[in-house]
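In this view, the complex is presented without one of its protein chains, the others remaining in place.
Should a chain be cited, it is by its letter among A, B and C, assigned in written order, with residues numbered from 1 in that chain.
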Amino acid sequence: MAVRVRLFAAIREAFGVDALDLDASTVEEVAEQLRRRCPSAEPLLARSRFAVNRAFSPAQTPLLDQDEVAVIPPVSGG
Amino acid sequence: MAVRVRLFAAIREAFGVDALDLDASTVEEVAEQLRRRCPSAEPLLARSRFAVNRAFSPAQTPLLDQDEVAVIPPVSGG
Amino acid sequence: MNCDRIQICPEPFSWATGELTDPAAGALAVFLGCTRAERAADGRDLLALQYEAYEPMALRQMHDLATAARRRWPIARLIMLHRVGRVELGEPSVLIAVSTPHRNEAFEACRWLIDSLKAEVAVWKKEIWSDGTESWVHGEKP
Partner (left out) sequence: MNCDRIQICPEPFSWATGELTDPAAGALAVFLGCTRAERAADGRDLLALQYEAYEPMALRQMHDLATAARRRWPIARLIMLHRVGRVELGEPSVLIAVSTPHRNEAFEACRWLIDSLKAEVAVWKKEIWSDGTESWVHGEKP
């Protein structure tokens, strides 16, 4: 599935882009491709959650074409 | 001692005045004179505290000439 | 020296967030108490509240509460205002505002100040009802 991956905060800066287009069939596959692409981001990726279409979603979540997957590192608003 | 007695809220309305000049040597004597002067106010006087010169003061507090004694019925600010 | 604003206000009061901001303060907590619409069991509607204060004593008590709060919490700025006179439905009668380094202490101080003010400060309210009756509140309402 062709999915759009959104990156924020320190993850965004580690990758140097705020979005990536990947081909993946689950959230876990997105995580795996991100770890391979930027090993230095792995510790923060390990502490991050994922959102599919703007809702938190577990690793085994299946993806559909055009889904928006976002990496959500620990939040710090307020 | 010639003291000024300040009256507020329902006590003030019961007495029809917002201040009285009394001669009394303790807070308790002020209370006693108020009860005699307006028996209908007695239940609320019994639930009231007294302040001498703007600070809560117990019944046995001795008074000095020109003291300001205030009857403080249960408060309801806020 | 601190810059607390503590006032008994015969007219509607105004205030601004800017009065509370301080580089040391990461948290501002504000409480406003307002006249709330009420219907008595017999169908009368509350029109307004009329507040009366023993002003010099009330101000002294409010300053004492501010001093006590400053001993207990690291307060940067503090505002404590109370109306006297007639306060219409929805209008504020009391304002408590504090700024502190962190949010827990701001909430605690704000809550303690309004609770203490309501319990202790020499201010009274009279209810003014739609049928022309009026009644002083002396003690907690049920």
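Here are a few things to note about the model shown:
Assume contacts are C-beta pairs under 8 Å (C-beta built on N, C-alpha and C of every residue); 3 or more make two chains touch, one makes a residue touch a chain.
For clarity, every value in this text was computed on a predicted model and none was experimentally measured.
Shown chains touched by the missing chain in the whole complex: A, C. Of the candidate positions A:Met1, A:Leu22, A:Cys38 or A:Ala51, contact with the hidden chain is made by A:Ala51. Check C:Cys9, C:Ala106, C:Ala122 or C:Val137 against the missing chain and you find that the one touching it is C:Ala106. Among the residues C:Cys9, C:Ala25 or C:Met57, only C:Ala25 touches the chain that is left out of the figure.
If you put the missing chain back, the residues of chain A touching it would be 6, 8-10, 12-13, 44, 47, 51, 54-55, 70, 72-78. Mapped onto chain C, contacts with the missing chain fall at residues 17, 20-37, 89-92, 99, 101, 103, 106-107, 110-111, 114.
Criterion: only the chains that are shown with their structure count from here on.
Set against the Cα centre of chain C, the chain with the most distant centre is A. Chain centres here are Cα means. That of chain A falls 72 Å from that of chain B.
Computed centre separation for the pair chain A/chain C is 48 angstrom, with centres defined by C-alpha atoms. For chain A, the set of residues that touch two or more other chains is empty.
In chain C, no position touches at least two other chains.
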